[in-house]
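The complex appears here without one of its protein chains, the remainder shown in place.
Moving on to chain A:
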Amino acid sequence: MKTVIVVGNGMVGYKFCEKFVAKETSEDYKLIVFGDEPRPAYDRVHLSEFFENQDAKALEMAPAAWYAENGIELMVNERVADINREEKTITTAKNRDFSYDYLVLATGSSAFVPPIKGVEKKGVFVYRTIEDLEGMLSYAAALKAKNPNAKAAVLGGGLLGLEAGKAVMDMGLEPHIVEFAPKLMPRQLDSRSSQVLQLKLESIGLHIHLSKATNQILGDDAIVGMEFGEDDVLDVEMLIISAGIRPRDELGKSSGLKMGVRGGIVVDHKMQTSDENIYAIGEIALYNQMIYGLVAPGYEMAAVAVDQITGKTDNIMAPEIDMSTKLKLIGVDVASFGEPFMPAAKGHSIIFENKTQHLYKRINVSLDGKRLLGGILVGDASDYSMLHQIYLNSMPIPSDPSQLILPAGDGGASFGSAMDLPDTAVVCSCEAVTKGQVCCSVKDDGNETVKAVAKATKATTGCGGCKPMVTDLVNETLKSLGKVVKERICEHFDYSRQELYDIVKMKNIQDYDELLDTHGKGNGCETCKPLAASLFASIFNETANKQDTIQDTNDRYLANIQRNGTYSVVPRVAGGEISPKQMIAMGRIAQKYDLYTKITGGQRIDMFGAKLHELPLIWEELIAEGFETGQAYGKSLRTVKSCVGSTWCRYGMDESVSFAIEIENRYKGIRSPHKFKGGVSGCIRECAEARGKDFGFIAVEGGWNIYIGGNGGATPKHALLLAEKVDKETAIKYVDRFLMYYIQTAQPLMRTAAWLDKLEGGIDYVKDVVINDCLGIVDQLDKEMQHLVDTYKCEWKEAVENPEIRAKYTHFVNSTAADENIEFVSLREQKMPAPWA
């Protein structure tokens, strides 16, 4: 039996083990692994997720037990200190000796810390290990406790530096990025795209300082600032250095292996070092005179080394390594692939830039215009996977290559489907899974969901960047097999929402269990339950009290759950009109229960911080004062926002407030696939922002204009004109029909804007349905809407008057104690939930 010793248990060292034990011949070898860190290998690529949950276990590549189960001897917390090549032994820092037949160096890199005066001060960190992050978290929390506006800087505006900048922001410190070069991500981006990226990052709150050489770090014991020039100082109380990496090549040096001039252990295409029994892989290996600071090439190296050692010597490293990258910063899309900078002699560039939307796209094509050579995407990288594949596989491109990046609809067509890729195209580079493997997994092995394919092939389980493409491939393959990719609600119902809507209505099924027994299977889940609840509400106007355990938590308790498990209370204030008397009553009640109050975007008042058992007490008092539920918790009408209109405004063409109140009272309580909002403006100055709502009315000369399908939120959208200059009754009728039609046909959790976008024929088709009655259903729609309007009930009134319903409002079933874990701190004379550290 031969012994293989692996030095370093990082991502690549682990991958070596995984691939090694998968070999049939692995039983002929003994595998011993040493790791310098106190824990088994973890996913460094997703290190930043540690900020979210501080869950080191969640990042593990495999649990400690995995190594033992596979016959691997893993020794963590034990650094290898020396190699004796003659004797073929290693010595660890604990002074233990082990002999090897093959030695694999996977010692990776450490963060490079430039020799700046003062870097040893407290508050200066690097970003590489879990311990680094733990240190940062506790330092940042202590800082914030002293000074809530504390600032922190990141030295280095590269890929990793920007990720660190995001982490600083998430820790609640004011983030500053300090870069030596005159642009961000100098290795991947050209100047113009860098500028676009900078604008975007600044718009989300990152402060960027370019062309800054740091002379020294200021402070006595702990950092208080960075000095660039004489009078050029940035006050920061914490610094994360992200200035590149340095290979941990001490062992190579001390044992006399061939080294690169600037470090790294030289390997050939077999991953062999200058000693034939010693291999080097990952961020320590100098291949093609380069250190590759990415996991995908590291994994490939691991696979080559495994094959070489176990005798499959024809597997060698590819001569060229793809360094394309997509940045996984949340909120900003950045990607570069192939040759991002193109000397004019080698090819042509096509550039699309729109600074107002922080958008930049550049592709470089060969002089003959036939091949894609590389490119840069900032602001919208949704085309990255496709472009990257076209580049990697030298696929043909359109004769007008600008179509590849122009926004669809502006002369650009979405080009190329994932199915056009050759079978050999590697779609998941982390796990080296090809398009052919994904498709076969669907076709031959019967894996019909992305989840099943991921399990079988490991595709998407690395960085996850390939998920959209793999999803496409799975769906397209299913289609090509003649299997309809059905919009199915979940594993319990083999129907789309619309189909289930019809079933519930036609068969008059009013009970979830009955629906599941007759038309579904299994025991239901958090997807189909609230969906069914919404159907019962939309069709029978059933309140959320009747079948409360199939409701989302907000509907179940008729209140919005907040960060700390307390709830908020929102009474209806139709049209935003509220009398002084009502305000006093609300104020008195809020004060009595010590609630935090805030005016919402929908012109009403939100009261936060109510404990579960207080909800019925608060509502009892509100109802006594004449308030009713505002349904802020439901997927239902929120508010109809209005301007004061002709009642007060000198420009007003009509009474927008009266109309808003009427319409809000008309639609209140109606459950729908998603929440919906309305607005009414008294003239085209549009002070009520009615065109940003699901439905809006604007008073014009000669009547009302009706708009539908608008949206604020993450993807803002202006509403489209449904009808012009109609009288109030007609306006209401059209919107009744539009809403009813939407409620019946939309997919779950789809706002009207997305629905309208997907609807074939779009707004013109809606006009045909609700105005011209092309489907012959308007009478039905009118009747159904009138039924909903006529059967409205205030759910809270129902709840406080019914002792059985009231009984659920206690934190404990067996005690009247309150949840003592709820804690508040004060904020501007009110209260807020105490934050988690």
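Methods note: a residue touches a chain if its C-beta (ideal position, glycine included) is under 8 Å from a C-beta of that chain, and two chains touch if they have at least 3 such contacts; residues count from 1.
We take it that contacts and distances are computed from a predicted model.
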Chain left out of the displayed complex - its UniProt protein name, from "Ferredoxin", "Nitrite reductase (NADH) small subunit", "Sarcosine oxidase subunit gamma" or "Iron-regulated ABC transporter membrane component SufB": "Nitrite reductase (NADH) small subunit"
Candidate in contact with the missing chain, chosen from A:Glu526, A:Glu724 or A:Asp768: A:Glu526
Among A:Ile351, A:Ile503, A:Ile561 or A:Ile771, the residue in touch with the chain that has been omitted: A:Ile561
Omitted-chain contact residue, chosen from A:Glu339, A:Glu353, A:Asp548 or A:Glu620: A:Asp548
Touching residues (missing chain, whole complex) on chain A: 53, 55, 57-59, 137-138, 141-142, 144-146, 491-492, 513, 516, 522-526, 529-530, 548-550, 552-553, 556-557, 561, 563-565, 808, 811-815, 817, 819, 821-825, 833-837
